[in-house]
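Only a single protein chain was left out; the remaining protein chains are all shown in position.
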Amino acid sequence: MNRSAKDDLAKDDLARDDGRGAISRRHLLAGAATSALLGTLRPAEASQRTETTQSAIRRFAGEAEIRGGRVSLDLPPLVENGNTVPLTVAVESPMTEADHVRRIGIFNEKNPQPNVVTLHLGPRAGRAQVATRIRLADTQRITAIAEMSDGTYWSASADAIVTLAACLEG
Amino acid sequence: MARALINLPKTAKAGDVIEIKTLISHPMETGFRPGPDGRILPRNIITEFLCRFEGEEIFRAELFPASAANPYLTFTTVATRSGTFQFTWRGDGGFDQTETATLTVA
């Protein structure tokens, strides 16, 4: 093939900022990334959400106070594809008859629907730790809320940046 | 029948906390996504997963369109005695599937 034609495309140049040409190329790439995000976002625009996150959380916890702590939420900070995002939630609890986690609700901010998953546990679980895989339509904050057997609610949040694959099918 | 993969230890000691991993083949079509013809594809998701041990519920999950395709759930239980786990997935379009696995507690 014509190697000299390929030589026009500098590996180094793609990343180098020489204060001149590089900037316009960066803008081109940034523009592409922005339109990409808008494309992804479209189904999740606020106006199309079935319910607000706050309302879904209130349906889960009622008017109870939700305190920070006891819950840990683990998901990759940089998500390579929002179609499948590994998530692990764990709650500090002895998981005994007298003191255990009853439910864990997981909520998103920007998907079309605020609920992600609701988990029902009990003392038979032995440990309050569950792993699953979720979808994220966009960069957003995920919140996990645990309901304890004493009726208290505890929560944790984690942010995930959803990046976009460069080459998509079709 | 959708393919399901269930992984748990075959044996455990009484009092051990064992980990159970489950995967099932399912598109989890969200109901928010247009198909090739531009029309929204109808929602087709698993809405509930239930694990019972000898008939007693030990874990349950309510699923939403935000669950990834081919749903994966890993959870734990305390091994108390030998017996059979039942895993049930239910969802849209009458989806209803149950698988079993046994545990021997020494």
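Letters A and B name the chains as they come in the text, with residue numbers starting at 1 for each one.
We adopt the following convention: a residue touches a chain if its C-beta (ideal position, glycine included) is under 8 Å from a C-beta of that chain, and two chains touch if they have at least 3 such contacts.
As a convention for this text, contacts and distances are computed from a predicted model.
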Suppose you had to identify the omitted chain by its UniProt name; would it be "histidine kinase", "SoxAX cytochrome complex subunit A", "Carbamoyl phosphate synthase small chain" or "LLM class flavin-dependent oxidoreductase"? "SoxAX cytochrome complex subunit A"
Cross-chain touch to the chain not pictured, restricted to B:L23, B:L50 or B:A101, is B:L23
Those residues of chain A which, in the complete complex, touch the missing chain: 1-3, 5-15, 21, 25, 28-29, 31-33, 35-36, 39, 76, 78, 80-81, 83-84, 86, 163-170
Positions on chain B contacted by the hidden chain, ascending: 3, 5, 7, 21, 23-25, 27-28, 68-70, 72, 74
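The rule we apply is simple: only the chains that are shown with their structure count from here on.
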Chain-centre distance (mean CA atoms) for chain A and chain B, in whole Å, is 22
Residue set of chain B touching chain A in the complex reads 17-18, 30, 32-33, 53, 56-69, 71-78
Chain A residues touching chain B - in the complex, by the definition given at the top: 43, 83-85, 108, 111-113, 115-122, 124-127, 129-136
